[in-house]
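Showing chain A:
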Amino acid sequence: MAAAQPETAMKDLHQPSESATGGSQFLTFNLGEELYGVDILRVQEIKGYTAVTKIPNTPSYVKGVLNLRGTIVPIVELRTKFGMPTIEYTMVTVIIVVVVKEKVMGLVVDGVSDVLDIDKKDVQAPPNFGARINVSFMNGIGKSGDKLVALLDIDRMLSGEDMQGVAAAAA
Partner candidate 1 sequence: MSRIALVVDDSRTMRQMVAFTLTNAGFTVIEAEDGKDAVRKVEAGTKLDIVVTDLNMPEMDGITLIKELRRLTAYKFTPILMLTTESAQEKKKEGKEAGATGWIVKPFNPDVLLKTIAKVLPA
Partner candidate 2 sequence: MSNEFAQFQDAFFEEAAEHLAVIEEGLLQLEQHPEDLDLLNKIFRSAHSIKGASGMFGFNAVAQFTHKMETLLDLLRNGQAAVSSTIADLLLKSTDCLKTLIDAAKSGTPVDNETVQRLTVELAAASAGNVPAARHASESAKVAPAVPTGKAQSYAINWTPPEWLFQRGLDPLQVIKELGDLGTLSQVAVDVSRLPDLAEIDPERCYLSWSMRLKTGKDRQVVEAVFDFVREDSVLTIEECETLSVKREGLESGNEIRFTNDERPSESGAAKPLGEILVESGVVSRAALDEALAQQKRVGEILIEQHAASPQQVEQALQKQRQQEATSQSKKADTASIRVDTAKIDKLINLVGELVITQSMLSDLGTRFEMSQIHVLLERMAQLERNTREIQERVMSIRMLPIGTAFSRFPRLVRDLSAKAGKKIQLILSGEETELDKTVIESIGDPLTHLVRNSADHGLETPEVRLDDNKPEVGTIRLNAFHEGGNICITVEDDGRGLDREKILAKAAKQGLIAENEKLSDDQIWSMIFKPGFSTADKITDISGRGVGMDVVKRNIENLSGTISIKTEKGKGTRFTLKLPLTLAIIEGMMVRVGRETYIVPLLSILESLQPRPESVKTVIGKGELINVRNTYLPIVRLYEVFSLQPEHTDPTKGILLILETEGERVVVMVDEILGQQQVVIKSMEQNFRKVEGIAGATILGDGTVGFILDVRGLMEIACREAPLVA
């Protein structure tokens, strides 16, 4: 698994939006001290955090659902998803609304940071963080100036049974 990882990660990188410089644009956000990035073309909007309705009997990282202009959108708390301790929400806590396999979802993050151009050559395969973070959710580590950004593969992260019921067929 570990050996195959860099290759697939690099291949996947051809898909994200490519800027004029041959790189891609990423929306970056904070979770604790760490900086994460998500392909900007997958971001539908960013909205302030509002209370959600808890869905019974779902994994703890599924925070609940929200009314987004009349459609029901599930909200994922990334801290919980990544096994990080939860914190009090603040004024800068936001929901990044993304599109995953034609489904709209929201990600709760500590705050958005910036939009960064990251060149292909500045992306490395994700290092093994050990058990703390599941690297299979990552496309790689991007470098922009002196910042290191963990580039998320939201398709893989959010298309499992828990979120989309792919294999669930609970009905």
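The criterion applied here is as follows: contacts are C-beta pairs under 8 Å (C-beta built on N, C-alpha and C of every residue); 3 or more make two chains touch, one makes a residue touch a chain; residues count from 1.
Inclusion criterion for the candidates: all candidates are chains of the complex that A comes from, given by their letters.
The structure displayed is predicted, hence computed values, not measured ones.
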Inset, instruction - Of the candidates 1 or 2, report the single one touching chain A in this complex. - result: 2
Inset, instruction - Sort out for me which residues of chain A touch candidate 2 in the complex. - result: 51-58, 64-67, 69-74, 103-105, 163-165, 168, 170-171
